[in-house]
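With one protein chain removed, the remaining protein chains of the complex are shown where they sit.
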């Protein structure tokens, strides 16, 4: 799949919650094919401490308006700048990058599990799965009620199960504590979120022999497979998270031990 | 005189001409005493290639509104960023810095000569001179008619003589070609502008034995006399342009030969 | 259009701008984004005799106007290169230079011999400056005796254009440039990365798995430029300059300071078109100033 470098125009910047924003950017050239799980490399301007591009997952794609949505969580200076993007500003992207989630086959029972900005790739993935004729379910985890992100669009695609660590909304605990997660027989689980969440989901899926793919957020310098900084130890050696990933089947991962 | 470091609030940003802006910033603490010829060191944010502060002359001071005006000419990334300051933004200044022009004594015939952003310190100087009971005259030079900057405020203080290099407005040539400059007997000439202009003015004044002070724009790292980068060779050795200057009597200068 | 051609030993390049080793993969990764045939050359990934997994994650840290890397020469080894990568590279209409790394002098010799047989590779860049490996690498590049030994040995083993890539982590760069020249290198390229490190004050640990790593990007440009200037005055062979070049003006600084050619490294991660933009900038400057050829401005700061 061919990648490109392009200036896109910001058409919307919507604040979801404290520190979370959805930024929509539109391509005047028309969008290329983008697969769920892929990401973009954003050039961050006007941020003196941001030297490299920043990898951000494709949150959603709208081919009618040639618009990509990005769900941005403010983590530092780079994402802080992105959170302040104004309509009409242009941002330069290299995209689409990375592999993609393996889509389920008809009849599969599918769970999309995530939390925080890890929800980002799951919306587009859910949409693609829904389009393929399967109704996905979602398990979304948050710290507490006040940290819950808007997820109307997820509800439009399928049932959403919520968990909060303090039980202030939905199930108490982590997403792996949600009864629907533990009790149902899933054919496929797709997960993106903080590392402890992904590890817990992976452990559960391995134990129950469920097909499971996770999307990793390794530190990246290039996003294009030319720097070899973003490696993930796998059963076939060190692979690049930006080209061989960011999506990996948990069976292939020697799970990273660095914090 | 005591200097301070303070966040001031932008209250106005007025475009004078292509690449020239007057930015007004106000102090909530109340302004200290500022002398004509002094400058501020501006911290430039959101400009990745701007590492050091930028020295900018005090263009005008209004103690009623506790406002300083800065006349900014876009020269590179730092001044470009300053030209985009929006009302309500804060900028951090270290000020007031440097020495000051020596004010004339009653009865003196006084000419203030400048061009481009070199006009900056002359407005405040002119105002102080006017307040002291002397009506200053101004000689302002520009490339051509379309490059002439607004100078209503100068006209309010005294007669303005214009020169343009191509003669499209005012006298043809440099400010030293203005008849009023060459023909009158000035007691004091104050000059700030591009180096060739200052050298021409200095030469004329030396020849005619006129008291003349120029304001130099040496490269500065600190603006406070602690780096020794901004030196000017003078008859008493290398002096700091930021503390011993930026205003120098031309008799003390061994005029810098570096371009 | 001015003449942009330059010569590195017997190798003629259509222009003086190359992609630096370790920052452009094998070229293919960038084909969607830039036309590789417009480049002077590409210097492909550091290659070793045996396959290497490189260093553990994390291998990267962003720093002020730069980055640290601790990749550690991850590559599939020369055997894989010959079989699976070389055939594709051989089809490129671009000069491909291979960056060569060993643990021992024997490794370097063996690699040089094998690459000598690959007809579509006109030159090697002998990397004696990788700061991210325990054996070989920078140890050769910071000790004059070892440097001389490995360069002389490779010169014997390799018949085509030999470029020696120097480490900036030395007291006197001219010493290593001179040794390279004396032992028959046809060019030196510099600088490789400066040895640096970063600490995460939250975890109270080094950021990189290897503690130290190689610093690249505009942060190092002033140091790189100084060393290129010094080296170019010390030797007659061409100097290939690099270190923090982000745009055409940066490339011109190196050429004016004495570099016959330049390499673009880290900039490609941020703006893959940097090398192409640099070619355009060099061409425009020559046209504006009425220079016939890029040769006219090489080292011009020493003349005006």
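Which chain is which? They are A, B and C, in the order written, and residues in each are numbered from 1.
Note that in this section a contact is a pair of C-beta atoms (placed from the backbone, for glycine too) under 8 Å apart; a residue touches a chain by one contact, two chains touch by 3 or more.
Since the model is a prediction, treat every value here as computed from it, not as a measurement.
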| item | value |
| --- | --- |
| Omitted chain's touching partners, listed by label | B, C |
| Option from C:89, C:185 or C:215 whose C-beta touches the chain left out | C:215 |
| Hidden-chain contact residue, picked from the options B:9, B:218 or B:249 | B:218 |
| Contacts of chain C with the absent chain, listed as residue ranges | 63-66, 68, 142, 169-172, 194-199, 201, 204-206, 211-212, 215, 217-223, 225-226, 229, 244, 246, 249, 252-253, 256-257, 285, 297, 300-301, 304 |
| Positions on chain B contacted by the hidden chain, ascending | 2-5, 43, 49-53, 94, 218-233, 237-238, 243, 256, 258-259 |
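Methods note: only the chains that are shown with their structure count from here on.
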| item | value |
| --- | --- |
| Inter-centroid spacing, chain C versus chain A (mean Cα positions, whole Å) | 36 |
| Whole-Å separation of chain centres (CA-atom averages), chain A against chain B | 54 |
| Inter-chain centre distance, chain B versus chain C - centres from mean C-alpha coordinates, in Å | 47 |
| Residue list for chain B, restricted to those that touch at least two other chains | 48 |
| Interface hub residues of chain C, defined as touching at least two other chains | 65 |
